[in-house]
Every structure is written in structure tokens, then in C-alpha cells.
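All protein chains but one are shown in place.
Right after this comes chain A.
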Amino acid sequence: MTTIATNISLYDSLPELFAEQIGGASYPEARKAAFERFQQLGFPTVKTEDWKYTNVIPYLKNGIGIQLPAAPSLSAAQLEATGLLLPDVYRLVLVNGELQPQLSELPPASKVTIRKMSEAAEEAAFQQYFAKSKKLDEHHFAQLNTALFTDGLFIEAKAKTQVEQPIHIIHLYHSTGNLLVQPRHLWVAQPGAEMQIIESVAGLEQSGTVLVNSVVEAVVTERAQLSHYQLQTSGQHSRFINQTLVQQHGKSLYNNYTFTLTEADLVRNNLNVSLDDERTETHLYGFYLAMGNQLVDNHTSVDHRMPNCESNELYRGVMLDKGTGVFNGKIFVHEDAQKTNAFQQNNNMVLSPDANIYTKPQLEIFADDVKCSHGTTIGQVSEDALFYLKARGIGDVTARSMLVKAFAFDITAQVKIPAVRKRVEQLASQYLTAAANN
């Protein structure tokens, strides 16, 4: 049952805003349909099953605007100062979802097509896949995004190409008051293509709070491979609601790595992977840290629709201070999806008396010849392991921090790009050491 929360100002102002925007906007048909659907759904409340532990309503108050301010001109030095740059990558810099070509280093056009979403209508892949993701219409915020998205990136790796260097997308958000930003992306790996995408995020001359409601639709076609890194590392005065909807065709591979090590007070990641054909492989890895008053919510779902697919998911979280962690992992095996192997694990460490964790690993299985398992744990630093280290002359604080890091680094060890791994490990170390010393 969905109870529609309508008594909030943003919701009330939306129809008017939508009417204003729709005139000059791209893809009006899709937008209108999505807005109608959104009006049916409303914003989710805690009575909406998928938002049971994450109350977004308080975050939607305080007069949020949707009119994007003009992007400030950004120098290369300023970009450097964000500390987000990575070596040996193609770079795409976005301010409030809009591509900044002067700061970007594009991959060769022979291999990858890159367009602004607002200018991608002519692309065949765009027409084929835009707003077509399964379950898109179940996501309240994704519908709002479809209705009102501003811009984003259309990326298409051409068939049988290997994009050697990772594509690094730097999302910068600029605001002059409380702002709702809705970027929208569509990434397609054509048959046999191999592509790696890294996403980083930071604030840029912000005043007020930015609520980012982003949607990524990714299509991994036959025999294609896509590795997707989401580095949610900075972002004070930001809130993130991310929808990542992935469709996998036969024999494709999709890897997702989500690291939430941020100062944003709300992060909600919806990651849906739909396995639409046989013999696919999917790996989802996540590490999240909930500190301060943060709420970090990871909702993942893997939809096994066809036989002989394999999915593997490992999420770990550390809860500090008054942080709240939420994990919901769903594996859905449809009737036809025989010979499915699906594995899911979620481990949590709660290191503060005021921290909370809510976890729900969920299996829904309609086929019999499957191997599915899930496990979840909530615990602390093992006393035995601590004793072992202390017996070898390692102090309490160091020993604890070693154990927590070991717990976290099991995930980072899965990262295939050394620079990304180094960045994540450094950041995790920094936060965990600071917490251990408190």
C-alpha cells in the first residue's frame, strides 16, 4: 500500500513547475507520462515498504527550488583543487548534470559516442533504450527525474571496442539556495564492448543544500562488459538519491562498486539489475560508512529472469556515532530462471551505542533448480581477534582500527583500478582512524 505524502511544499509546487518546464523541454511525451505516474505515486513515506526506514519527507521541506543557477566558470586549477582527479582516465566534468567540454578529456569518438542527454534524441541507442528500464515506473524519484530531468550524459561504447582507459565522470553541484538537481544518464555498451566508468561527486560554491535525484540507465548488451564505480566520497550540504537501473543481455558482465564515504546526511542508493537473457554475470560490491547523523541506505535488487545466470553481492557497512545504516538486498528468481546461482551477503559493524542498523536480505524464488543463499550479520570487533593482536604488543586503538579496516578492505580489494582502490582505502582509513581516536 502506498500512502501518498502530499502535505509538503515541494509536492504542491511541482505541477506548476512542471507546466513551466515542459514547454521547452526535450522528450515531452516521456516526461508527461512520468509526471502522471509520479503524481499517482507521490513521494514515498515510511509506510512505503521500500522506504520503511528512510523518511525522506523532512529532507523535502525548506523551500527547495528546481531552477538551476548558471554554472560558474571553472578553471583547471579549481578542478584540480577538488582532489577528485584520477590518473590515466578519460575525464568528463559535469556541473549540475551539464557537460563542461572545456574541462573534459573525451575518449576517442571512434570508440565511444558521448552526447548531452538533451541532444541525444537522434542516436539509435537512445531511442531504443531511453526510459525503457524495467521497474523504472516503480521508483517514485525516478519518475520525478524522468519528468523533470535537466541533462546528463549519453555514453555509448561501440560494438567490439575496448575502451582502454576508464571514463571518469566528475559530478559537481553548484547552488545558490536549496536546490533539487535531477541529472539523467543513459549508458550503453554495444555487443562485445568493454567499458569502465567511474563516478565521483563534489560540491562547487554551494550555498543551501543540494538534493540530487539522479537516474542512471545502463544497458549491457550481448557479450559486453561494464564496470561501474560509484565513489560517493564528498558532499557536505548534499543529499543523494540515486537510481541505477541496469539491463543485462546474454553473456554480459556487469560489475558495480558502490562506496559511500561521504559527509552528506542522506544517501539512498537504489541499484536494480535486470538479467534479461541467459548466461550473464553480475557482481555488486558495496562499502558504506554511516557517521554523525547520517543515514545511508542501500537498496539493491537482482532480477533473474532467464536461466544460467550468476549474481554475487557483497555489502559491508560500519556504523559510527549516531549513524544509521539500511540495507535491503533482494534476489528475485523468476519461473524461467532455472540454474540460477545467486549469492548475497551483508555484514555490519556497529561501533557506537547510538548507531542503528536495519537490514533485510530478501529472496523471492519461483524456480526450483537454483542455488541461492544469503547471509547477514551484525556485530562488533571480535574480542578474540583483539586479544590476539594485543598479545602481540599492539595497542587497543590500533588493534581495533586494524580489524575494522580489514573488514572494510575485503571490499576494496575487489576494485580493479589501482588509483580508485588507493583513493577509497585512504579515505576509509582516514575516517576510521579518526573514529578510533575519539
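As a convention for this text, a residue touches a chain if its C-beta (ideal position, glycine included) is under 8 Å from a C-beta of that chain, and two chains touch if they have at least 3 such contacts; residues count from 1.
Following the convention adopted for this analysis, contacts and distances are computed from a predicted model.
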item: Name of the absent chain as recorded in UniProt (options "Oligopeptide transport ATP-binding protein OppD", "CoA-transferase subunit beta", "Fe-S cluster assembly protein SufB" or "Urea ABC transporter permease subunit UrtC"); value: "Fe-S cluster assembly protein SufB"
item: Per the touch definition above, residue among A:Lys134, A:His237, A:His283 or A:His374 touching the missing chain; value: A:His374
item: Options A:Leu295, A:Ile357 or A:Val415, residue touching the unrepresented chain; value: A:Ile357
item: Where the unshown chain meets chain A, residue by residue; value: 1, 49, 53, 319, 335, 338, 348, 350-353, 355-380
